[in-house]
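One structure is given below, encoded as structure tokens.
One protein chain omitted, others in place.
Should a chain be cited, it is by its letter among A, B and C, assigned in written order, with residues numbered from 1 in that chain.
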Amino acid sequence: MNLSLLFIVPAITAVVILFTRSLQQARALALGGSVVQLFLVGNLIAAFQRTTSGLGDGVSDFVFQQRMAWFPSLHIDYFVGVDGISVAMIGLTALVVLAGVLVSWNVTKQPREFFFLLMFLSAGAYGFFISLDLFLQFFFLELAVIPKYLLIGIWGSGKKEYSANKLALMLMGGSALVFVGLLGVYFRSGSTVTFDWLRATGSIMPVSDQLFFFPFLFLGFGVFTALFPFHTWVPDGHSSAPTAASMFLAGISMKLGGYGCLRVAMCLMPEAAQYYSVYIVALATIAVLYGAFATMMQTDLKYINAYSSVSHCGFVLLGIGMMTRSSIQGAVLQMVSHGLMTALFFAAIGMLYERTHTRKVSELGGVMKSMPFVSTLFFLAGLCSLGLPGLSGFVSEMTVFVGSWERAETGYRVMTVLSCMSIVVTAVYILRAIGSSIMGAPRSAAFLQFKDAAWNERVAAAVLMAGILIIGITPFLLNQLILPGSEKIAQQLQRIILPL
Amino acid sequence: MNMFTQAVWIPLLPFLSFLLLGFFGKYLKGTTAGWLATVFLLGAAAISFNIAYEYFFLFGKDANGVYQTIVPLKMTWLQFAGGLSIDMGLLIDPIAVMMLVVVTFISLMVHLYSLGYMKGEERFSTYYAYLGLFTFSMLGLVLSVNLFQIYIFWELVGVSSFLLIGFYFDRASAIAAAKKAFIVTRFADLGFLIGILVLSSAAGTLDFQTLIQRLTDSTGEGLHTATATGFLGVSALTWGLLLIFMGGAGKSAMFPLHIWLPDAMEGPTPVSALIHAATMVVAGVYLVARLFGIFAFSAPGAMEVVAWVGAISSLFAAVIACTQTDIKRVLAYSTMSQIGYMMFALGVSGGSGEAVDGFTAANFHLFTHAMFKALLFLGAGMVIHAVHSNELKDMGGLRKQLPVTHLTFLIACLAIAGVPPFAGFFSKEAILHAAHLTHPAIYWIGIITAALTAFYMFRLYFGIFHGATSSHHGDSHHHGHEGDFFQKLPLILLGVASMTAGFIPFGNFVSFSGRPVELHTDLAFSILPVSLSLVGILIAAWFYRKPSEMPDKVAGFFGSVFTAARQKFYIDEIYLFITRKIIFKLIAAPAAWFDRSIIDGTVNTFGVAAQTGSESISDLQTGKVQSYAAWFVGATLLLIIVFIYFIH
Amino acid sequence: MNEVPLSHFLILSTALFFIGVFGFLSRRNLVTILMSLELILNSVNINFIAFNQYLWPGKMDGLFFTLFIIAIAAAEAAVAIAIILHLYRHYRSIDAEDVDTLRF
Partner (left out) sequence: MSISAMFFYALSAAVLVSAVLSVTSRNIFRSAIFLLFSLISIAGIYFWMNYEFIAAVQTIVYVGGIVVLIIFSIFLTQQAGVSLPAPMKGRMIYAALASIAGFVLVVMQLLAHPFKVDNSVVASRGIKDIGHGLLETGANGYVLPFELVSILLLAAMIGCIVIALKPNSTTA
């Protein structure tokens, strides 16, 4: 399996889309590209299973490695490889991008550029997940920022310029922090300069340097994954973005941060991670609860989902910060699960908005009658968000809770319990949103005339639902993919070589 | 032993019906969807009865005549990296088999009954799909092998309850009730979840059998750590069990988490019969019974709490039930009261000796209660269809119009009142006996509750079927037929069950140790409760058989107590105060404000500062070449000076 | 001519240079600014010639540089005057203060 294909295919699709003449051509190409990509990812998963099954149980290694010199003078390589966790994230990306293309089927404004940017973004995300060279990874991370700015600024709604600026600037700021941290890794880990992830994890950075550089890396990636208090780009960015961009943003982009926090910040500086873990957990707990409470007061469906994303990404950080084996597993599960769920939620909100032209909870109501499919979708996304068993949210949240409980110190216990409380708050706001926008008496006669979902929307929803249900009903399938990787990361984090 | 793997079909058949109707229900015309679901459920019920027969009479016992716990199927569903795992499987033991029978039987009755009751509903097939989902979840709950499995299905029954309560989703009150039910039980489930975490981390397993074994083994390490560590002077184990009980109390509508149950009556009446009377609400009892070993052997403190919560709930609900006028609400409070009975029956029994009979008694009452309470609700559904109102004042003199309903309702009332030889008598006696042994105070509460129960049930009975025909609905005679055969059949079957269930030698089948026990029926002991019940019935007859002034006088006598009871002791208001005023106003609103003003404000301030800063710097950029030159020359000179004289 | 030390040439050229700078900064008319520029260039030329004469009398590089500077100065002056005329046509003024469209 040639990993480079994963980002080359979308990149080529993107470029070819630029030469199309009409919406029909552009979207057909984009769809074709994403379907091919989905097959590619399916093939990747199959190949991964085949390759790793020979390695024995619990062994996690990066397979399909490729290495080429890129900037030899700076020791920067083109170096890619995947383990189970990255494969899972790549699968998530493929599903969300496909669904994103489908829900944007009828973009009328500059469709060519729209699909170009979408594919371009996905290329960045794929590249990010396969990179094993930190500089290469950073390169792809940056690649995935600028298109968002354009997507929101051009195709957005509401105060889109403000949101686009805010999002791009905050994410850029995050990248800047990340880069400082990466330079720390580059110069201070090991005897020679290196951006090689594998080598950097093997060598030990002096603890004082770790303590200095860890916050840069973690906060930098934290901005991407809505770490409190760097989360405020999330509500504005999501609410202004067009549906597909929201899906991408919440579904994948926020996961870049979580993945980075885990893979880069934590793994490269385990001692510092231990030292800072209590702060991470505290911030995560605040994000979880505070995001949930703030959601209760929102009236715009997109804001509701955006704030709930803050809360749900808090679980990712909570799992990461707890640093136990199950909690890391839970964090990864939560990344995948939240990606699918929030994408579905945004898709459903987009479908509602397209028909009713409002996203205000108070102006909706009773759409269940005319749009049973969209309503069911919305309902399922909501249920997934509040952690209903059988849907993916339950699996991941419970894993995070179980993992967090393994930390027996009183402070960690308290924060675990506090985070658990969010399941109630989540239920409150989700049911409020569902109760007043989906159920209830139809707001007006016009509400009885809406058309239910079209085929493209149905397929998009089915793609995401399939993911959610597969994780929710048969979690062992995903679990066997990510378990070895999580174990390995947990081992790396348990490494205490130098006393603090 | 593997013959019990067929049990997997018991939950799967309703699930298939759910999938089928959920996806293709809209293409089915008329009552086809209902018949389809009923057939599926009939299959499930048949398998359940078969399993019950095989388990109780053929293969359940081991060589010593003790009922075994059989796990015919278990697979790892989710492996946690830390070592715990959530398993999915089937667990067959006496209480599970008993519950299988109850759930499938009542569900089948409700399926049949709804064919007529829900006919003509716009979302008929959706209704049956939801019923299927509920039945699936409830059966999955019953068959759980794993603490987390029970939690999973626990949540699923919660959501199906939400869907069914909110079935008439264009009614604001239905949505509110559905939300309330879900959120209140969810809050209780928070306790359940944390309880699971506490217990599992102490025992190192989530598997029921291993868990119970480890936490009751007084030499084991699990029990030692669980009791040695503690919080606020209470051991971790007791905390864990109390939190789990909190989950059970939420689902079973125990005081003070009961507030959702009366509102849940917004759902269609057959749903109330199935979910909010017979099956889901007893899940809490089932849960405590499942973990009974740990409660009884390792955490007597938690048992005490269970007993008192049950006792208080039963009395509390009985008092409120006497004052309510909506017949479904009366039944709802009655349900709460009866579940309180079961709960304290579990709570008062110890791990050994004669007191352990409380375990059997609780399950017995669960069984009989399911029969007569479902019957009461289905009967109430008939009545409501006949008069198109839930209010007692709109009813009266319906016994001629609804003869079958009348008769079966009377049977159910006698059963719940504990009049021999109806089913309730036997189970109640067993409970009171168990309470009498260890907790005299609770015994007296039970006695009073029993009398109140008799009173309010017959208040209902006389109010509906006797007395003056309500002028308000004098025209109700032309739709005065009682529904078709399939609506009456469940009433009759349940009526027969309510009459005869008491004669089942329940102790032979269900007991904590797995050995047969003899349930106590002692004439001398029975005189007091039975006579009190009869007094209650007589007072009700005196008050309500004919229109009379007595109820008002008595109400006046009790004054503010009556008003308070009528207002359900203001518990709802307290909850509203907490949610509206404290959670929304003092937590959520400030959080949202803080986010928009402080955090976002800080971000925006950075933005504004950068902008004004750059604007003020940009004033230097005049576009005038000479000013640039001036800066250039000045700066060059400065640099020269700096480099020559200050930096070498 | 050797009784005049090199430093006097340099002082002369420095003075001329800063007179040019002064003119460049203080005059407002574009033509006078151009004139100040010519003074600056000439001061450089004097330097080249003086260095050539005193420090490397065996070579001619200073001379050549001066030649090229003069040639370039001529080209510069021509282009500058063309620009000035164009600006004049556009703004009806050759005041440097009026020409400020080159900003944000």
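Following the convention adopted for this analysis, contacts are C-beta pairs under 8 Å (C-beta built on N, C-alpha and C of every residue); 3 or more make two chains touch, one makes a residue touch a chain.
This is a predicted model, so every value here is computed, not measured.
A.B. asks: List the shown chains that the missing chain touches in the full complex.
C.D. replies: Visible chains that the missing one touches: B, C.
A.B. asks: Please output the residues of chain B touching the missing chain, sorted low to high.
C.D. replies: Counting only chain B, the missing chain is touched by 626, 630, 633-634, 637, 640-641, 644.
A.B. asks: Even though one chain is hidden, which residues of chain C still touch it in the full complex?
C.D. replies: Counting over the whole complex, chain C touches the hidden chain at residues 1-4, 6-8, 10-12, 14-29, 31-32, 34-36, 38-39, 42, 45-46, 49-50, 53-61, 63-64, 66-68, 70-79, 81-86, 88-89, 94-95.
Heads up, the rule we're going with is that only the chains that are shown with their structure count from here on.
A.B. asks: Rounded to a whole Å, what is the gap between the Cα centroids of chain B and chain C?
C.D. replies: Chain centres of chain B and chain C, defined by C-alpha means, are spaced 96 Å apart.
A.B. asks: Of all residues in chain A, which touch chain B in the complex?
C.D. replies: 165-166, 169-170, 229, 231-233, 235-236, 290, 293-294, 296-298, 307, 324-326, 328-329, 366, 368-369, 383, 386-390, 394-395, 398-399, 401-403, 405-406, 408, 416-417, 420-421, 423-424, 427-428, 431-432, 435-436, 438-442, 475-476, 479, 483, 486-487, 490
A.B. asks: Can you tell me which positions in chain B touch chain A when the two form their complex?
C.D. replies: On the chain B side, the touching residues are 76-82, 84, 86, 148, 151-153, 155-156, 159, 162, 166, 169-172, 175-176, 178-179, 182-183, 186-187, 189-190, 193-194, 197-198, 200-201, 583-584, 587-589, 591-592, 594-595, 599-600, 602-603, 607.
A.B. asks: Tell me, which parts of chain C touch chain B in their complex?
C.D. replies: Residues of chain C touching chain B: 21, 24-25, 28, 33, 96-97, 99-104.
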